[in-house]
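Only a single protein chain was left out; the remaining protein chains are all shown in position.
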Amino acid sequence: MRIAVVMKLVPDVVEELVLSEDGKRLERGDIALKANEFDEQALEQALLLKESSGAELTVIAAETGDVDEMLYTALAKGADRALKLVGDGLQDGIWNAQYAGILVDVIADVGADAVLTGVQANDDLDGQLATWLAAGLGWSFATVVSGVEAAGESLIAKKEFAGGLTANLRLPLPAVLGIQASPEPPRYAPISRVRQIMKTQSLEEREVTAPAGSITVLSLRPPEKTGGAEMIEGDVQAKAARIAEVLAQQGI
Amino acid sequence: MKKVLAFIDVVDGQPGEIGYELLDFARQAAPEAELVAVGAGPQAALEGLAGADRALWTVADGYRPDLVGEVLTAAIVAEQPDLVLVGSTAVGMDAGTYAAAKSGYASIAYVRSLEPLDGSLAAQSVILGGKMVARVAVPDRTVLQVLAGAGSAERGRVPGRPAQVGTLAEPAAKASFEGFGRPEAQDVDITRHDVLVSVGRGIGDASNIELAEELAEALGGVVSSSRPVVDAGWLPKARQVGKSGNKVKPKVYLALGISGAPEHLEGMRDAACIIAVNTDPAAPIFEVAHYGVVDDVLDFIPALTESLRVRQG
Partner (left out) sequence: MEEKAKAVELPSVTIDGVTLPAQWNRMFEPRVINQYDISVLEETTAIPGAESLGYCYQCGKCTGVCPIDTVGDYSPRKIFRRTQIGIPLIDSPDLWLCTTCRNCLRVCPKEVNMIDIMPAVREQAVLEGKAPQELLTAFENTARYGNPLGEAPRKRADWTKSAGVEVRIMSQLKAPVDVLWFVECYPSYHPRGKDASVALARILDKLGIDFGILGVEEKCAGDSQRMAGERGLFEMLAEQNISTLSKYEFETLMVTDPHAYNAFLHEYPKLGGSYKTVHYTQLLAPLIDQMGLSQEVPARVTFHDPCYLGRHNGEYEAPRRLLEAIPGIDLVEMGRCKERSYCCGGGGGGMWLDSFTRDHTSARLSEMRVREAIEYGAEILAVACPYEVSRFEDAVKSTGNAGRLKVMDISELLALSMGLIPMEALA
């Protein structure tokens, strides 16, 4: 099996999110980016598959920021190849539809018969990458997957629903998986090993052109500020009733 | 707006709440449009969907991701609706973007509300871990992934079946279904639950944990805790939230008798909605909470459980 793990950088919400002057996007130069945490789960799942079934593993990321460290870390964890997609306009960030548009050719060239990526990312406003890719490639797929095993010409994927219910799915290869959680937490790459890899291994690069995006953001802003807790007053019944109402508003 | 499709999640024969919420959401956003419910599952799952004008249904069992994606695609191709609504759920994530890509529709995710915009619509999407709300123009022919809670299931659920039910032939699917797995009652993974009823030292005694269990049950959540509760052996270690426990991100986090020490906050401050109950109005937990109640948890918990039961009838 040849596995491609597609990763992307997302805004790190631990850091301040700085808006651009026009208020329509984040000022990319002023925010911190990090690997999408679900992509890290996908990478771990792929590494486990590699260990159990001897797959070859290529990690792919578009250079929508400084992706080198993310890719070297993936190599340090055990990926065989790391492919950086470079091109004009990527640095401002791309939507998933555009990313999928780029990846369809790349994945064919890599010769992958399974693509693993995170089930979602904190910035996928135009839908999730895994399904954009599955539709683009015409492959079998599943999202919200929390466990994958190789079974000959198929993968057995465990898909999760709300409340812990799961479905076991047999997906014939080639297949795309949106990974929610790997059976093991993402392994730690010791810094000395990452630094060693940076000195001894290099990233492959490939020039790509992103298709146009199809989404128009009118504005971006923080949600209405709550400014500390809204304190509920009244007797205990009244307070409980109000909280019950709040819970209902949250869709619970 | 002439026509809206709402995709009804069906898992293991059971329609999810989200389907009713979408019907309500559609009615609120486009009262004049024809509303068509789409889904794959047993006929029985059509019950309660009478709020839709019509239904397009594929009779299918088990669960296959590409089947739901193809059913929605076929419905879109056949109906050419202006707007398609799917839930931001495990089923919606298989169906929504896939069908949009297949049918050449636009796709917008994490929508919590719609508003008018020059004769058309704009969607409000919650992104970046809840730290930003994006207003996005909704072009004609768009699939929206709508967040749970955006519509009211109570209003959306109308007894009976839609007046008209059309059949969609079961499309070919590559995936095959090999059965459902049920969670074991014992192994609770608090990081995977949407609702956490979290108790701290303020709960007082092991015997009071039961109150929290009852509340969690009424909410469809599970009980978690701060460290002292685990240290005392009142709950297993897997339930601990915080620096040296689990990092959780539920939709709702109820902090009951938890002071809000930094080591605890480290594990839960990203929860979408934090409700804190504490006898001390100066407890630091109120600084990160969205809603606060100053009260004795031993009085408040039973009152809330009761309130919820009343609401749920």
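First chain written, first letter: the chains are A and B, and each begins at residue 1.
Quick note on the criterion: contacts are C-beta pairs under 8 Å (C-beta built on N, C-alpha and C of every residue); 3 or more make two chains touch, one makes a residue touch a chain.
All figures in this text were calculated on a predicted structure; none of them were measured in a lab.
Considering B:130, B:228, B:250 or B:292, the position touching the chain not shown turns out to be B:228 (whole complex). Screening B:80, B:120, B:164 or B:244 for touch with the missing chain picks out B:244. Of the candidate positions A:23, A:89, A:190 or A:211, contact with the unshown chain belongs to A:190. Interface note: of A:2, A:34, A:81 or A:206, the residue touching the hidden chain in the full complex is A:34. The omitted chain makes contact with subunit B at the following residues, 201, 227-228, 231, 237, 240, 243-245, 261-263, 266, 284. Subunit A residues in contact with the hidden partner, per the touch definition given at the top, are 12, 14-16, 32, 34, 185, 187-188, 190-195.
Please note the rule applied: only the chains that are shown with their structure count from here on.
Taking each chain's centre as the mean of its C-alpha atoms, subunit A lies 21 Å from subunit B. Across the complex, subunit A meets subunit B through its residues 11, 13, 17, 26, 96-97, 100, 119-120, 122-128, 131-132, 134-136, 139-144, 156, 158-172, 178, 181, 214-223, 226, 228-232, 236-237, 239-241, 243-244, 246-252.
By the touch criterion stated above, subunit B contacts subunit A in their complex at residues 11-12, 16-17, 21, 62-66, 69, 89-91, 93-94, 96-98, 100-102, 106-110, 117, 122, 125-137, 139, 143, 145, 147-150, 174-183, 189, 192, 194-195, 219-221, 251-252, 272-276, 281, 286-287, 289-295, 299-300, 303-304, 306-308, 310-311.
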